[in-house]
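Here is the structure we will look at.
Removed: one protein chain of the complex. Kept in place: all other protein chains.
After this line comes chain A, so read on.
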Amino acid sequence: MSAAIATPGTLPGETAIPEAAIRLTELRRHFSTSGSTLVKALDGVSLSVAPGEIFGIVGRSGAGKSTLIRCVNLLERPDSGSVRVLGEELLGLDDAALRERRRGIGMVFQHFNLLASRTVADNVAFPLEVAGVPAAERKTRVAEALALVGLAEKAKNYPTQLSGGQKQRVGIARALAPRPKILLCDEATSALDPETTQEILGLIKTLRDQLDLTVLLITHEMAVVKEICDRVAVMERGQVIEEGRVFDVFTRPAHPTTRRFIADTIGHSIPPGTVARLPAPGAGEARRLLQVLFAGPNSTRSVISEASRRYGLDLNIISGRIDEIAGEPFGIMALAAYGAPEQIEAALAWFAELGLGITPIPDSAVEGH
């Protein structure tokens, strides 16, 4: 990991600290489709990505993720806003200067977008050719880039002779051949099976460490974010609705959409059959189903028995497990709490005070009361 990430102070909006690698400010991009309807693909998006960071953007289909990443190299021009890359505003540049800057920003695509008419080596050579790199140097750089992605022996093959994972490796080698400082990945693993996805994500992470790249990565899968990102932004309807360190967003999601996303990866749902089989609350008692997320300094305290004693509750542990994000462990537990309603509320407040993440689980059996 590069030094820049070790300073967690480089959050957007904060002052001083080295200039962000990518700083997008108040980007707006509207599309008018078939006359009347206006699609706000980007509705005032601001983001900043620190040098050496892997920054993820997640969102459902149509959230505006692709539009956003395409604004970074101005494949898509925003209607308004500012696009600063490596400290320079790109929006004011003329065509020639913009092409020059694009060579310093590698891009990897969901469908690889390799040239079928060229061999693997010639595909990787393409950006160098376009930049006017002499043939002899091109050759060494192509070999170097292919070695980086572990595909040296496929240099003479055509893309159709490769598997999806291999094609994406070629895509990455091609993006890296001009030695960019920035790598943009638009759903780079969405066309790949889970195992190959792991492999490509691992590669991107290794390359970031090795080459000191700044990576902006788009995905609709939280699992990808959990796997390699340092920070993440969640997009919905053209806006960033939540942003932060991946661990924080995962353990303390603020927005319901984020929670739904996270539920897909570190799920906390309890099968309805299990809920039905739970004992009903006694007279004057309430039952609450909760997910408790243990992270941070209090995660090793015996909070369950302590809460039970303090508030006179019966706490029934339904499930529990330990997971890890970026090497930081956290525990998740599903609980059924029985007791006086006000005592349950007091216990929840105490949990929150301790910094534990509490998410209510809908309790279909009790809701009718």
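FYI, a contact is a pair of C-beta atoms (placed from the backbone, for glycine too) under 8 Å apart; a residue touches a chain by one contact, two chains touch by 3 or more; residues count from 1.
Quick note on the criterion: contacts and distances are computed from a predicted model.
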From "DL-methionine transporter permease subunit", "NADH-quinone oxidoreductase subunit F", "4Fe-4S dicluster domain-containing protein" or "Anaerobic sulfatase-maturating enzyme", the hidden chain's UniProt protein name: "DL-methionine transporter permease subunit"
Sole residue of A:E26, A:D79 or A:E100 that reaches the chain not shown, by the stated touch rule: A:E100
Touching residue (missing chain; options A:S117, A:T140 or A:S302): A:S117
Among A:V39, A:L75, A:I241 or A:A263, the residue in touch with the chain that has been omitted: A:L75
Among A:V39, A:A131 or A:I361, residue touching the chain not depicted: A:A131
Residues of chain A (touch criterion as defined above) contacting the omitted chain: 73, 75, 99-103, 105, 107, 109, 111, 113-118, 126-127, 129-131, 158, 160-161, 174, 178, 184
